[in-house]
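The complex is shown incomplete by one protein chain, all other protein chains being positioned as in the whole.
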Amino acid sequence: MDDISVMLRDSAADFLAGRHDRSRLKGSIGKPQLVDRALWREMGELGWLGLELPESLGGTGMGLRESTVLAEQFGRSAFAAPYVASSVMPASLLSFAGHASAAAELSVALQDGGKVLTLAWQEAVGELGFDAPRTRLQDGRISGLKRFVPAVECDGLLLVSVRDAAGTAVVVVAADAKGLTIEHQAAGLGSIATLRFDSTPILFDAPLLVGDIVSAALQRALDAGRIALSAQLEGLASGMLDRTVEYVKGRVQFGRPIGSFQVIQHRCVDLYIAAQLAGASWRNALRAYERGGDAAAAISAAKARCADTAQRVGREAIQMHGAMGFTEEADIGLYVRSGLQAYAWLGTPLQHRRHFMARAPGAAATHV
Amino acid sequence: MSAAFHYPPFEIPPELDGLRREVRAFLSEASQQWSGWDIGHSWMGFDRAFSRAVGQRGWIGMTWPRAYGGHGRSALERYVVVEEMLAAGAPVGAHWVGDRQSGPLLLRIGSESQKQRFLPKIAAGEAAFCIGLSEPGSGSDLASLRSRATRVDGGWKLNGRKIWTTYAEHCDFMIGLFRSQGTAEVERHKGLSQFLIDLRSSGLEIRPIVDLTGEAHFNEIVFDDVFVSDALLVGRENEGWAQANAELAFERSGPDRYMSSFPLLPLAIDAVCEAGTIDRLSARRIGEALADIVTLREMSLSILGQLAAGHTPAQEAALTKDLGTTFEQRLPELVREITDNAPVISAGDKLSEMQAYLMQSVPSYSLRGGTREIMRGIIARGLGLR
Partner (left out) sequence: MSETESVDLDRLSDEEFRQGFRSWLAANYPRELRQDSHRPFRRLRGDAAVNWLKRVHEAGWRAPAWPREYGGMGLSFRKQLIYHDELEHAGVARIIDLGETQLGPTLILCGSEAQKAHYLPRILACDDVWCQGYSEPNAGSDLASLRTSAVREGDEFIVNGQKIWTTHATDSTHIFALVRTGKFAKKQQGISFLLIDLQAPGISVRPIVNLAGEDEFCEVFFDNVRVPVSQLVGELDQGWSVAKALLGYERIWIGSPALAGKALELANTLVRELALTADAGVMDRLAELTADLHDYRLLYTEICDVVADGDKPGPGVSMLKVYASELLHRLSEFNQEVAAEYGGIVGDARIGATLTDLHWQLMMARPVTIFAGANEIQRDILAKTVLGLPGEPAKA
């Protein structure tokens, strides 16, 4: 890890220790949670939002590498902020924007945490790509359906993939615009929404992105999102494992810590190895992304691995906590719920492994 | 080694099909109102009105003598009823513990007055029971429990804490295990006694605990000088450990240890057929699940047969529980993979509602009623390894 990353990691750990009160997340199972805006603004003040923005849009020269450091830390402490959905992915997309004044305005709103941006690209369950949006743009208004959109705030800004006569484009819509109905559902520690657009007006008079660049820009944003989400999932897994190891060291049954039973020990070891593999896998995806070539196989491998790992560690962590693990009061549940949403969002392990196989014939192994 | 595990076949005769049809008819009527979320609760669904209706039909305490409100029917007939209830995901929670555990315990070792007072009420679906075993410091290692029963004039004073008590808040009575002699360090299971406790007694405070599904189904109970009269000691003083353990083979091998998430399966099959998305792989996996459940049912029935013949197949029961709970736990995962169901609730869609509840609740299956690791310890003992 380079110095900047170490610094970021440590300041994130400090911030989370001081400002992230997990008990505030309790009592809300099944109820959609909105974004904690005060915390979001603080993250803006700390300079953590929009790291992927180019310097021309006020970026600081940091990028996805630094975002993954934060995302992993956020995972480790089950932090609820929609960092991947509302910082990594919008920033990545904005860096391609053709509409300069719109991009500048959105970048400011993103960086200072004043607004919560989110991408609305998915239209059906199980979609991995965005190839042909059915949502239509006509005369400055859009109509159609977007699903599984995280972090939709009532004053939020939506970056929506659409189709018009010329091809695909990305437009910006205010979440409180006329002709938009939003249905929130609880998911993970936040919410996801179904958005129905019915002649909803777009902002800035013109699309944010048009032409050939759209598909590359969206792909890049999804790639960045998947990598950061993988880091967060690995963070969740590692965080759960840390907690579980602490718990089994302290919990005494039959006159000894349950962590001294070999069954428990070996299981913790297997989970530890799984978490190590997950880390290696997303770091590889990050390097592939930074090299700029075809990173599809590496990214799919990482998303599949990290999601499966978080799920598996979660299951075993509950088991090793006994009935305590099944309570809302124990933090494990927060991790598990957070992992459940991240597991499926941006593609399930099964989908990604199939994608990986299709891209990596004979598993073209990255030799040392 | 193989001599340790026996599963002689035990079959449900076709004559019981009539009873099965009767139960199904009743359930198809009653289930109209149930959401997928409700059904997902299976035997953790608590509905007193439903339990009373079941009681009226004579389906609680079925095997008990008529003198105590029972119906003198066979264990197999009870099995048919239980199996149908679980298959439908009926909210049997208000009579479950009484029917499965507390009633049979009282019948076996309760005093005559206890039997007369409690059994008819259980059988009518009027009295809901809970189980007071676990404590904050005593889970898997139950014999280390510390809650204390101290002799006083005319009875006992109870002090201490019980935890994870399912539905204590909604129940009427608890059968609780307390230390009546010696200390947790020395006597362990030698000095424990069972008591029938009225949950409305003074000095008793019940605090709900919210679980991973967001519901407060289990509770912590604080006993502060709670008085129970001598008449409410169950069985013999200081014999509570053996008495409580004798029930475990019943508790661990019933259909409730492999059918808790069963209602998902038919719904999922319907969903994939309807969507026309059934590929060979999914078909194969559904077939596998079916093979599992049929095998589990054979094992469970076999244990029932052995119990009916007066044996205590403790190891077979532990094995069945381990396999069964693993199966119940896997089912939502399987269904998620073969249907395109996102783990969010779409109101009105039974499958997704049930799925959403079960994804959160299945982790508890391998904890409640003795954890997976403890079951495997018992199985290992059966293999002569411990």
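Residue numbering begins at 1 within each chain, and the chains themselves are lettered A and B in the order written.
Convention: contacts are C-beta pairs under 8 Å (C-beta built on N, C-alpha and C of every residue); 3 or more make two chains touch, one makes a residue touch a chain.
The shown structure was predicted, so the numbers you read here are calculated from the model rather than taken from an experiment.
Asks: Where does the absent chain make contact, in terms of the chains shown?
Replies: A, B
Asks: Quick one: which of A:Ala38, A:Ala100, A:Val125 or A:Ala280 touches the chain that's been left out?
Replies: Going through A:Ala38, A:Ala100, A:Val125 or A:Ala280 one by one, A:Ala280 is the residue touching the chain not shown.
Asks: Among A:Val160, A:Leu209 or A:Ala304, single out the residue that touches the unshown chain.
Replies: Hidden-chain contact among the options goes to A:Ala304.
Asks: Check each of A:Arg19, A:Arg134, A:Lys249 or A:Arg291 against the chain that is not shown and name the one that touches it.
Replies: Answer from the full complex: A:Lys249 touches the omitted chain.
Asks: Identify the residues of chain B touching the omitted chain, counting contacts across the whole complex.
Replies: Residue positions of chain B that touch the missing chain: 279-281, 284-285.
Asks: Since one chain isn't shown, list which residues of chain A touch it in the complete complex.
Replies: Chain A touches the missing chain through residues 245, 248-249, 255-257, 259-260, 262, 264-266, 268-270, 272-273, 276-281, 283-284, 301, 304-305, 350, 353-354, 356-357, 360, 362-363, 365-368.
We take it that only the chains that are shown with their structure count from here on.
Asks: I'd like the Å distance between the centres of chain A and chain B, where a centre is the mean of that chain's Cα atoms.
Replies: Taking the mean C-alpha position of each chain, the two centres sit 40 Å apart.
Asks: Write out the stretch or stretches of chain B touching chain A in their complex.
Replies: Against chain A, the touching part of chain B is residues 134, 137-141, 144, 163-164, 209-214, 218, 337, 340-345, 359-360, 363-364, 366-368, 371-373, 376.
Asks: For chain A, which residues are in contact with chain B within the complex?
Replies: Where chain A meets chain B, its residues are 26-30, 125-126, 148, 185-187, 192, 252-255, 258, 261, 263-264, 315, 318-319, 322-323, 325-329, 333, 336-337, 340-341, 343-344, 350.
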